[in-house]
Every structure is written in C-alpha cells, then in structure tokens.
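Before we start, here is the structure in question, set down as structure tokens.
Left out: one protein chain. Kept in place: all the others.
Showing subunit A:
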Amino acid sequence: MLRTLEREVDEAFDQGFRAVRLTTDFSWVLGEPGRSDLSQMLGCEHQVGEAVSPSTMAMAICQVDKHACPQDELVALRNTHEVLVEVNPEFDDGILRIVRTFEPHGLRVEGELDAARHAVFAEKLSQVTCERRRIHLDFSRLGFIDLGGLNLLAHHATGLRSDDALVLDHLPPDVENVIDMVGWHRLPGLARGRERTSSGTGGLGS
C-alpha cells in the first residue's frame, strides 16, 4: 500500500497537479480477526506520515471508527497524526460555536450564547431533535449563557416526549450556580448530565 501511495503522489506531481489529497478508512485493519497488537498498524501509519509529510502539497485523512479499538489504542493512533479532523461546526461567528456531536447525540455549545444568537441556536437544536434519541448538550466549553438561553432550553424541552429530557453535560460552575439558585424544577425538562472534568473532553473526533 505504501508503495502505491508513493507512486501515486509522485505521478500526480509529475502530471502537474498542485496538490494530492488522500483518504482511506483503516477500521477494517483494526477489525481483522486474529489481529495481535497495534504495533504493525502504528508502523504503517508512521510510514504513511513520512510519505506525506515531506510535502506540504500532499494531505491525508486517515479515518478510524472509534468503536474498532479500545481507548488506549485510539490514543496511540491519534499520536501518530499531527492534526485531528473534526466535523465542521454548524455555526461559528467567533463568539458562539455550535458543533454536532454523535456520541452522545446532540450539540457542543462553545463560547457565549446570548439573545443575538438565540435564533441560530434554536434552529440547530431543532435539527438534532428527532423522535427516539435523547439530546445531550455538551457545555464543557461554554463561557456564558443568558437567562433567555435557559428559557429557550426549557421551552424546547416542553416539546419533547413527557418522559424525555434535554441533558446538560459538563456544566460550568457559574452556569450551574445560576440554575441551582433558580431551582432545577423551574427549568422543567432539563436534566443534569455528566459532571464536568477538569481535563475537558478528549478522544478522537468526539
């Protein structure tokens, strides 16, 4: 495979292309029956890195299904790559950034949510609202949410099934302080999710 890669890259440049972009899904290698450990794969990744890195005009995206191997192997794989690709944010104006999350299903809300951004947030929230999936909002990188934002969440939650809730994960202490002060029962349909960890979020493409 490495030889093929090298040959293709060289040929492309010979033919005058400005850049080469490669992508492949490696998950099948990880899922092979009888696979011993990760060292062979890591060695291969290093060589891919060497084939691609000397040139700034060749780029490769190595796709890995995060379910295909345990967390420590995922970390080892991540360390062989200089850049981590994430889904494009749904919205980003420099103050507020909204990113889709898949496990758990929902949105990560980064930065500051105020009245100027309620409409776009409500729209993105509606887009991830579907019948059978509970929505998690990852607030680990949330700097500010206004009272109207909390109201918006409660309002959205009233539209969910009666036994369902909007789960707020990794609440910053200041936001939690405000919610505790008004009382969680005054925000019907909102549930406290995972506790905040000091290290923030990790993992590949979470």
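To be clear about the criterion, a residue touches a chain if its C-beta (ideal position, glycine included) is under 8 Å from a C-beta of that chain, and two chains touch if they have at least 3 such contacts; residues count from 1.
Going forward, contacts and distances are computed from a predicted model.
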Absent chain [UniProt protein name; select from "Ribose transport system ATP-binding protein", "Right handed beta helix domain-containing protein", "Carbohydrate ABC transporter membrane protein 2 (CUT1 family)" or "Sensor histidine kinase"]: "Sensor histidine kinase"
Touch with the omitted chain, as defined above, among A:E73, A:E90, A:E112 or A:D164: A:E112
Residue among A:T23, A:T158 or A:T197 touching the omitted chain: A:T158
Contact with the hidden chain (one of A:F13, A:F91 or A:F144): A:F144
Contact footprint on subunit A, counting only the chain that is left out: 95, 112, 114-116, 144, 146-148, 150-151, 154-155, 158, 173-174, 177-178, 181-183, 185-188
